[in-house]
Each structure stands twice: as structure tokens, then as C-alpha cells.
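What follows is a short report on a single structure.
All protein chains but one are shown in place.
After this line comes chain A, so read on.
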Amino acid sequence: MQTSITAVHRLMPGGWGNIGFFALVTMVLLGFLAPLLLDLSPYRIGAELLVPPSWNPLSAPILGTDDLGRDMFARLVYGARCSLGIGFVVVAVSLVVGVGLGLLAGVYGGWLDAVIMRLVDLLMCLPSILLAIVIVAVLGSGLVNAVVAVTIIGIPRFVRVVRSVAIQEMQKTYVMAAFASGSSRFRVLWSEVLPNCVPPVIVQAALGFSDAILEIAALGFLGLGAKPPVAEWGAMLADARPFIESHPLLVVMPGVCILITVLSFNLVGDALRDRLDPKLARL
């Protein structure tokens, strides 16, 4: 029992991060379990339009219905699924690509480093949302292309942090010892440098999650990401805009969901940074 408590404690981000962590766990459970347990459909069009929320868990619709009579609670729950799912895909892909490129740049150096870093500079010199819009403009609008765009934008943060760790590690004596004992460069990369990149990469992943969710929602809001009828928070906000005067809650609710999710990831990310990466915490 004691050990399991310690294990849980070690997994928790600590401090305010714990609140964010619990909020995220709740969000994941709601997003993935609620549709299984309850009879929810984000697309079913009801007869009663723009019903105000009942705020009563026992009488549907808890959060009212939208302009097509769809249940807002169901749409928000499916929105959580959408945002968290997409966030996961974006972070996973950009993490793998970014860490790979960062290791190559940091460990091999030379022209490979120069080429990779110039590409990273190029991606970073254009503001992320502009870059996303441009990529979507080239590929065509839609949720899949928006995900591709946000994934590409997410890569540089991992490249930079991994590269700087790799450069530091490469100068340490244990790496020299590994070389001296006949390890190949790839072996050093894999078994000496990569493990040292894990803590800062975890921090960046948490922060990357919040950026990805914000960007996907922004693209959805601009009509360049998720298209109706997909239950995506940003697109829901855009759909609800015409009703801002008569039914302000339709606009407020999806935004609150985005805010809570992003805030939670930021809290977790900050707490992890303080714990895992004291050097970065000062900046």
C-alpha cells in the first residue's frame, strides 16, 4: 500500500499541477466513458431548438440544446473527445519527429545540424497561427489538414529542447568514455543521450498539448478546421456566434471547455517543469 501511494505520488505533477491533472482525468473520463454509459448523440437533431439549460442532472437537456436542437452536453462531451484525441495525435507525431530531428542535429552536428536548425528557424519565424492558416490554404480546409498543419507547427519546440540537451550531454565525460569504449554514434545517441532528453520532453509535451488544442480550436473557429456538424469546440463557438445576443451560453460553454483544458495542461506543464527541469523553471 505504502509503495503504491509513493508511486502515485511520484507520477503526480505536484502543487497546482495536481488540480490540472485531476481536471484532465475528469475530462478524459467524461469524454470517453460518458458516451458509453449514457445515451448521448452529438448529431441527433431534436424538435426543441435553443432550449435553455436545466442545470439538473436528472432532467435532460442538462446544458440545453443548440440552434438545431442538438443536446449541448453531448456535443461538449464529444468535443472533449475530439480535442483530447487530436491533441494526443498532434503531440505524439510532432514529439517523435521533433525528438528524432533534435537528436540528429545535436549528436551528429555539422551540416545536418545546420540544415535542421534552419528549417526550425523557418518554422519559428512565421507566427504559428499564420503558418497553420497557410498550410491549410495550400492543403485545403478540413479537420485532417488542420491536424497536419498543427503537427508541423508543433515540431520545432521538441527539436530545440532535445538538441540543446544533446549538445550538453555530448561534452560530458561519460559520453567520451562511451566513444572510447567503441560505441557507435548511433549507440551513444540511443542509450546515452536520449534518456537524458526525457524530462524536458515531457514538459514540452504537456505545453505542446495546450498549444495544439488552442490552435485546432482557432482553426475550427475560423472555419478552416473542423466543419459542421462535427462537435469540435472551436467550430461550435463559430456556429453559436449568431446567437450571442439571444443565447449567450451557447458561446460561453465551448470556450469554457477550451479554457479549462488548456489551463489544466499549462498547470501540469508548469508543475512538471518546476520538478523535472529546475534550470528552465527560472526562465
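Convention: contacts are C-beta pairs under 8 Å (C-beta built on N, C-alpha and C of every residue); 3 or more make two chains touch, one makes a residue touch a chain; residues count from 1.
Please note the rule applied: contacts and distances are computed from a predicted model.
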{"item": "Omitted chain, identified by the protein name its UniProt record gives, among \"Nodulation protein E\", \"Acetyl-CoA acyltransferase\", \"Nitrate reductase subunit beta\" or \"ABC transporter permease\"", "value": "\"ABC transporter permease\""}
{"item": "Which of A:44, A:118 or A:187 contacts the chain that the document leaves out", "value": "A:118"}
{"item": "Residue, one of A:27, A:72, A:95 or A:224, that touches the chain absent here", "value": "A:224"}
{"item": "Sole contact to the chain not displayed, among A:57, A:110 or A:140", "value": "A:140"}
{"item": "Chain A residues touching the omitted chain (full complex)", "value": "118-119, 121-122, 125-130, 133-134, 136-138, 140, 167, 210, 214, 217-218, 221-224, 234, 237, 241, 244-245, 248, 251-252, 254-255, 258-259, 262-263, 266-267, 270, 282-283"}
